[in-house]
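Of the protein chains in this complex, all but one are displayed in their positions.
Per-chain numbering from 1; labels A and B assigned in written order.
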Amino acid sequence: MEEKRIKVLIAKPGLDGHDRGAKVIALALKEAGMEVVYSGLHKTIDQIVNMAIQEDVDVIGLSIMSGAHIPLTRKLMEKLKEKGIQDKKVFVGGVIPSKDIKLLKEMGVEGVFPGGTPIDDVIEAIKASVKK
Amino acid sequence: MDPKAQELAERIISGDETVAARVISMIEDGEEEGFLVLSTLYPRTGGAFKIGITGSPGAGKSSIIDRLAYLYGKSGKKIGIIAIDPTSVKSKGAFFGDRLRFKSAEKVEGVFIRSMAHRGFSGGISKAAFGAECVLDALGKDIIIVESVGVGQTELSIYLISDIVVTVFTPDFGDEIQLMKAGLLEIGDVVVMNKMDMPNAEEKAKDLIAYIGDLKKDAPPFIKCSAKKGEGIELLLEVLEEKRREKLGMRREKVKALLLTFIKEELSRGIEKMVEEDPKFNEILHSVQSGKIDPYSASVHFVSELLKDGKMEDYKWRRKG
Partner (left out) sequence: MSSARYIKNEKDQILDVILESGIHVKPVYTPKDLEEIGFSYEEDLGDPGKYPFTRGIHPLGYRSRAWTTRQYTGFGTPKETNERFKFMISHGQTGLNVAFDLPTQMGYDSDDPMAEGEVGRVGMAVDTIRDFEIAFEGIALDRIGVGLTINAVASIILAMFQAVAEKYGYDPKTVSATPQNDILKEMIGRGAWIFPVEHGVRLVGDIIEYSMKVMPKTNPVSVCGYHIRESGATPAQEIAYAFLIAFAYIDNVCKRGYDPDEFVGGITFNFNVFGNMWEQIAKFRAARKLWARLLRERYNVKKERNLFLRGIFGGGGYGLTKAQPENNIVRGAYYALVAALSGAQTTALCSYDEAYTIPTPHSALISLRTLQILMDEAGLRDTVDPLAGSYFIETLTKQMEEKILEEMEKIEKYGGIIKAVSEGYIQRMLARQAYEIERAIERGELLKVGVNIYVEGEPKEVQLHEYNEESARMQIESLREIRRTRSSSEVKRTLKELEKATRDGKNVMPYLLECCKAYCTLGEMTNVFREIFGEFQEPSLF
């Protein structure tokens, strides 16, 4: 049936090799009826932006456990701006200290989901953000 | 002509990937705007060579596409890849796994990769795949490769939207033989035995050639390759190019069949939607349920009424929002 489906890119930027959380989220979003592209490990921000454009996703979700979430997210936001992309919502999950959440949101990140977040909260937030 | 659609179409023709990607989504989602753009673009398409790849999950379709795209790309061609994955019946969600495989393809200039869920469309592709091909064609791609879902027994639709179809087998092709026997498997314009690096592969290749020979008089070209080692892909490319001209001649036939397929789809969907709300339908349904009239006669009766009323016109594109 033709109808709007939410399409999400779950991306692993940088050299981080943790994929348990990213895969759990990817699977959860699929089960929640979304179309999910998984980037695979070790992607550069350029590769991620390129994927997001070609796949025309509604949401870019970064999963970052390496502690490098600030520089990586900043780079993503800059790249998106440079390419004139405004319609894609950015979410960040992983090991994110609470003091960094504000900083990430100031960069334009729509939602931050550190470890321990119930999966359904992630699903709801993505659904709500795409409706907006 | 819709000015916005016109503008989007022009941007695609000038090579804007972002717009192309957006318009593909519109077509997937059934947004009217997308079809307006498509109809603007359509007369300017037809330049790209469209290659379909089919075969069981895990046969190595994506791996072959990766190598093939890399080779084509190196020779200066611009490549579009459309990888179609199944939609989960239960959740309606989908997971795109092929993109991970296109690692070397990603490295060449001008490769555009798009994953699409088949969203319940029959025949191993998504309904929007043809539209996506047109958009990529207009975007300036020389070669468009479509990877079919590869789970169905009848991957027939891939034939309608491709100029040439490659069917991929592996040395353990047991299940496919059953499908061939039952006539459920189209053998394709080119047959590839992938994973030739596996033990016993040569022997198995011989078996498969024999089977196909029994099945068809003019058996299609048979190519042995190993996507893993990158062997046999040059040959595949050569064969594809050799057959190109001959195959392009079949476009008129294919587009006719595609048109018919779409009409049937549109009709059945339109009717389904409409019928539920139609008082006459409910009346007839009641008669059937209470045993007054048999479903055969009821259906003939209902359709003739429907066509008379001109109700079909009410059915339109789903609008956004």
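FYI, a contact is a pair of C-beta atoms (placed from the backbone, for glycine too) under 8 Å apart; a residue touches a chain by one contact, two chains touch by 3 or more.
For clarity, every value in this text was computed on a predicted model and none was experimentally measured.
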Chains in view that touch the one left out, judged over the entire complex: A, B
Touch with the omitted chain, as defined above, among A:A26, A:L80 or A:A125: A:A26
Contact footprint on chain A, counting only the chain that is left out: 14-20, 23-24, 26-28, 30, 38, 40-42, 44, 66-68, 70-72, 95, 97-98, 114-116, 118-120
Contacts of chain B with the absent chain, listed as residue ranges: 58, 62-63, 95, 97-101, 103
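Convention: only the chains that are shown with their structure count from here on.
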Inter-centroid spacing, chain B versus chain A (mean Cα positions, whole Å): 29
Interfacial residue positions of chain B with respect to chain A in the complex: 17-18, 21-22, 24-25, 28-30, 88, 91-97, 99-100, 106, 112-115, 117, 119-120, 127, 269, 318, 320
List of chain A residues in touch with chain B within their complex: 1-5, 7, 26-27, 29-40, 47, 51, 53-56, 83-85
